[in-house]
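Every protein chain except one is present and positioned as in the full complex.
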Amino acid sequence: MRKITDLASFNDAREAGLAKLLPPVPRIAIGMGTCGSGNGAEAVYHAFADAINHRGLSIQLARTGCFGFCAAEPLVNVWIPGKPLVILQRVQPNDVPAILDDVAAGRVPSELALCRIDEWDHITGHVKYGSGLTEIPLWNEVPFFKGQKKIVLRNCGLISPGDIEEYLAVGGYQALYKALIDGNPASIIESIKAAKLRGRGGAGFQTGSKWEFLRKAQADQKYIICNADEGDPGAYMNRNEIESDPHSLIEGMIIGGYVMNATEGIIYVRAEYPLAVHRLQTAIQQAEECGLLGDNILGRGFNFRLQMVEGAGAFVCGEETALIRSLEGKAGRPTPRPPYPAQSGLYGKPTNINNVETWYNVPPIVVKGPAWFTETGSPKSPGTKVFSLVGKVTNTGLVEMPLGTPLKTFVYDVGGGGTGGRAVKAMQTGGPSGGCIPHEMFDTPVDYESLAQIGSIMGSGGMVVMDEDNCMVDVARYFVEFTHSESCGKCIPCRVGLDKSLYYLNRITHGKGTDADLAVLDELSRMIRDTSLCGLGQTAPNPVLTTMRHFRHEFEDHIRASRCRAGVCEDLALSPCENSCPLHMNIPRFLQLLKEDRLEDAFVSVVMDNPLPASTGRVCQHPCDDRCRRTGIDESVNMREVHRHIADAIYPTERFDEMAARVAAMRKPPTGKKCAIVGAGPTGLACAFYLSILGHEVMVYDSNPDAGGMLRYALPDYRLPKSVLDREVELIRRAGVQFTFNVKVPGDISLNDLDAQYDAVFLAIGTWKESWIYLPGTELAGVIPALPFLEAVAKQQPVPLGRRVAVIGGGNAAVDSARTALRLGSEVKIIYRRERKDMPAIPEETEAAEAEGAEIVFLATPHRIVGSADGRVTAIEAVRTRLGEYDASGRRRPIPTDEIVRFNCDTVILAVGETVDLDFAKASGLKIKENGLIEVDRYTLETSRSKFYAGGDLITGASNVSNAMGYGKKAARNIDKRLMGVKRWCEVFPQLEYDQAAPAHPSDSRRHHVQEVEAEERARTFAEATLGLATVEAMEEACRCLRCDVRNGDH
Amino acid sequence: MSKAKVATVWLDGCSGCHMSLLDIDETIIEVAKKAELVYGPLVDAQEFPEGVDVTLVEGAVSSQDDLKLVQKIRRRTKLLVSLGDCAVTSNVPSMRNGIPPKVLLERAYVQGADVNHRPPSDGVPGLLRHAVPVHEVVKVDLHVPGCPPKADAIGYVVMELLEGRKPDIAGKVKFG
Partner (left out) sequence: MSQKISIRIDGELIHANSDQSILEAAHAHGKFIPSLCHMKGLTAVGACRLCIVEVAGVGRLLPACTTPVQDGMSVTTQSDKLRRYRKITLELLFAERNHVCAVCVSNGHCELQDLAQKLGVTSIRFPYTYPKVPVDLTHKKFTLDQNRCILCTRCVRVCTEVEGAHVWDVAGRGVGSRMVCELNRSWGESRYCTSCGKCVQSCPTGALAEKGFAVEEMTKRTEPISRLTDLRGANV
């Protein structure tokens, strides 16, 4: 390679590079960072090389770095002269022949196209690729790239990192050239200062000031160091930058050396980054050969040598003083500052240390000037920052955004929201040194100060997204385990403090923590933060402090209820399905019992876990499906339908009496205690059943003539036939529960009466009041609320329903109303203001409604109901909405547009949610929360009045059957504990022996879906719409279970 | 005026703290006026009584019996005082903590024995994995370290408690 000594030779090299970048023949470049190679880019490259060689095609093949969209790797750039550069995604070796066919024919392959680039601003240079191909989106029209501004990553994924000429072609080393020709180092420092460039390693110190310290230091030798010891779990920005564009780093450092009057530069890079090490080595060598590094650079008399040192992987060596000790060959332990490295650093000489990304910002600032730089970002933190967006987010990858961009842009816009459409819970920034930020705070702008204010840090740029499957206690424990093992041991707070923090966190995740532990952990964490010697210790408690602040309820769940909602903490959950079930049914047990052909035992197992198994088997929201580990293979086990099958195999048959007797025989001897339950809905029934089994005398009061609550009076017959419910209630009755119907509490019987007659009272009335919305026209005849409508149908009372019905809402009540109206012969439209995926109704129900002929209008907010002169509904008008910003729930807020749509109808059913009857809550004299719900202790369900408990919708607002029953079960446990003074709860459950081995060969059959009656047929009748699983199907489902509950003690 | 009920307990310790308690000299007269000793090595009571006002606990919690006893004591005592280093830090009893109990018993009763080469089994409570300070198993209201605590420190603590004050012993006592 020719030495560059003057402008002429500089331009020659540049031209040579441009000829490679934009050759006269097509160019195919494969993204081969570690991320690309990990996804098979190596094989893709060789497939291209072999095929081009074999076919004798005139195509230039190159390797580039990574363009940032890791989720879509391997990425392949295809450029045909005159046309835009097209980036193909997820290219596999078997795609290669077709791609080459296209390119050879002068066509750009469009099937795999991710985006196109017409021209690219390399900041230091500009490349025009071509135009056309408008059917492919421009790169910054792709959601992942929208809003990104590539300054640091200006060259990544576009040029070959192994070729200095390509770097020169896009304006590389121009900044160095300018700096050396101008010969005014002081003005460069002024530029950096004016640009307000701040250290990208995380602390955010002003780079210009830091440079000035070193420049002013007097010494025979000075050093500049690049800190490339990137060690945070989940962060890989620096690796990618070096792998994709090593020369930018070298150029930045040479400029730094020149400005600060240092002739020795050292890059301290992790040995775990072999590709980065290799590419840097090559780049340094090329720069030396070109005369850009070494003696007399560009003939301007400046000498600068650069060497690379591989760090052995200690996290603490990211701390500058420890890094310096490591370079000196000593153990990597930090030393106190002062003295600062700028006074006494490597070998006691003045030293400057900057992060990789800080150096990348130098050449653009030198070329474009500070004013250009400060245009981007926020006033206090200008410029951009590269983040690695990873975890439970759809689009993962490297993201370069202007500083000051709010967190929600990262998660929802760039990241595309949670994986699999799940709700995002939190984000961890700054790795183990950072904090967990709850989704409610995603409005926070990402800059040094804002993140510090909420207890996190920017750090080097890791962003780990977490959803409901992440246990925040475990997250804190994980990060403390990391910093604990990386602590150097020099200072006491970090060495011993983290050891004890880890002890408490482990104890809590094992369910053995106490409330006192939380207080000690909090004080200890503050002490470690405030007194540790270096940044590692000072920031290590951040994950603990932030999770304890924002997710305290999760810590309390672990401590007080031995529950880990995420199902991560193994000691606290039997299996993911059991953990997600509000009733905590032992699902693996009944599946196994069925598999062992022990139907009666399976029935006992089911019914003792869930006294309404046939009803819940039909209408449960089945959260277990989302958690089933079988989804990792194909689809979840159809657990709900299996327990429905088990229940249906007993209830309607002659075996019922025998089984009911078996259950009744499990009743404990009478305790002499009396319990009253108000409300015979699912919550009350569940509580009554368990209290009776525990030997108490139980009386259930209800204002209706029969038991079941919402199950009987709100759920239509086609979902849950009354005959099914009748049998379940009969079993509960035979278990000893007594009922008094047609009695109102507190109307006919006051709470004081109950107090006088009973030892404990459980209040479990549901949400029987329909929410009303303000809408012009709701006073018109033909506007009816959903619940009374469903109740009237259930009670076979006449309902005034028109021919054309509009239902407002998106919950289960809306869909039930729609399907009921269809069965009564009406045409039905459902109007819902958000998207389909936001509908709270069970998806299967929505689909069934559509199949039966209901039309759903999404993204429309009703704004008035139109009436005729005689006061009858004639139409409904709705405002079309479009999706706006993400709200705190992680759903996009509907924004009204100018478009108004009108639907003619004669009936409007309002199904916008149910609330508790406030009058009851008020009349009860119990303490009420602001939202009108009764206040209870989260863990014991006790109300403000002694011996009164409350549960279900009364304390949560409208929920669903299984959640409600979960409260009933929990209340029974707590009431019994209070009445008896000892824990007897686990004695309730039958001891059933069953196989405790994970299946060697779980059935490989696909999930069996429930059989449905044909839509046309079922839409005409109230007969049950689904048929349940056949015996053989249920059995096969049981065989599909992977038995996550089995503990073999291997780990 | 009714006297306060005071108990003392000797768990895994050398009884040195009880000796130090007996060393409070003339203070004993004042104590006797205000307190009645209801349980401990110094009196003849078989069962730890209910409703004790102050219990002084000597010794670490080393065995299953220690654990059960100290839990019972906690339930039946208003103010629980850890008396001496063994109760406060587990001190000398803790020196066996690096060795698993099984190995320990083997060494003592098999390798180290001349006759009867087997660890005791009947009527001897099982050892806990670690001998631990009292406050690691139940809540402790006051710690009085020292091996043993000085008699005047004990006298001061007892008199203050009997007067209904919380004694301030910071700086007055030390470990060892």
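Letters A and B name the chains as they come in the text, with residue numbers starting at 1 for each one.
We adopt the following convention: contacts are C-beta pairs under 8 Å (C-beta built on N, C-alpha and C of every residue); 3 or more make two chains touch, one makes a residue touch a chain.
None of the values given here were measured: they were computed from a predicted structure.
Visitor: Out of B:Thr8, B:Thr77 or B:Ser90, which touches the unshown chain?
Guide: Selected residue, touching the omitted chain: B:Ser90.
Visitor: For the chain left out of this view, which of A:Leu7, A:Ala331 or A:Val901 touches it?
Guide: With A:Leu7, A:Ala331 or A:Val901 as choices, the missing chain is touched by A:Ala331.
Visitor: In the whole complex, not just what's shown, which of B:Lys3, B:Lys34, B:Arg107 or B:His130 touches the removed chain?
Guide: Considering the complete complex, B:His130 is the one touching the chain left out.
Visitor: Given the contact definition stated above, which residue among A:Thr531, A:Thr940 or A:Thr956 touches the chain not shown here?
Guide: Once the missing chain is taken into account, the touching residue is A:Thr531.
Visitor: For the full complex, which residue in B:Ile24, B:Val52, B:Leu80 or B:Cys147 touches the chain that was left out?
Guide: Missing-chain contact among the listed residues: B:Cys147.
Visitor: Just checking the interface: what residues of chain A touch the absent partner chain?
Guide: On the side of chain A, residues 314, 316, 331, 335-336, 338, 484-493, 495-500, 503, 520, 523-524, 527, 530-533 touch the unshown chain.
Visitor: When the complex is taken as a whole, what residues of chain B touch the one chain not shown?
Guide: 82, 85, 88-92, 94-95, 97-98, 130, 132-133, 135-136, 140, 143-145, 147, 169-171, 173-176
Methods note: only the chains that are shown with their structure count from here on.
Visitor: Just how far, in Å, is the C-alpha centre of chain B from the one of chain A?
Guide: Roughly 52 Å separates the two chain centres.
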